[in-house]
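What follows is a single structure, and I will ask about it in a moment.
Complex shown without one protein chain; remaining protein chains in place.
So, subunit A:
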Amino acid sequence: MMGPLLVSIYVFVLAAFLGFELITKVPPTLHTPLMSGANALSGITVLGALSLVTVADPSVGVVLGTLALVLATINVVGGFLVTDRMLSRFGGGGDR
C-alpha cells in the first residue's frame, strides 16, 4: 500500500497536469485578471497558518504563524476582490 508521502506525490503530479490543462487558450484580455485570480488561489497557504496558531500563549512560533495568517488573508481577500473589480469593468458590455 501507499504511504501518505507517496499519495501526496501522486496528488502533486496529477494537479500539475490539471493546472496545465486548465489554462490553455486564454485570450490576452484575461491575462491580468487570470494572473490575479490564480494569485488569490495561492493564498491557500492560509489553511496552513490556521492550523498552526491554535494556542493562546504568545511565543515566537505563534507570532510567526499569525504574521503568515495576516499576509495570506490579505492575499486571499485582496486578490479575489481586485480580480472581481477588474472583471466587473469589462464583462459589462455583453458577449462577443
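Some points to look at:
Methods note: a residue touches a chain if its C-beta (ideal position, glycine included) is under 8 Å from a C-beta of that chain, and two chains touch if they have at least 3 such contacts; residues count from 1.
In this text, contacts and distances are computed from a predicted model.
One chain of the complex is hidden; its UniProt record names it "NAD(P) transhydrogenase subunit beta", one of "Branched-chain amino acid transport system permease protein", "NAD(P) transhydrogenase subunit beta", "Sugar ABC-transporter integral membrane protein" or "protein-glutamate methylesterase". Where subunit A meets the omitted chain, the residues involved are 4-5, 7-8, 11-12, 15-20, 22-56, 59-62, 64-96.
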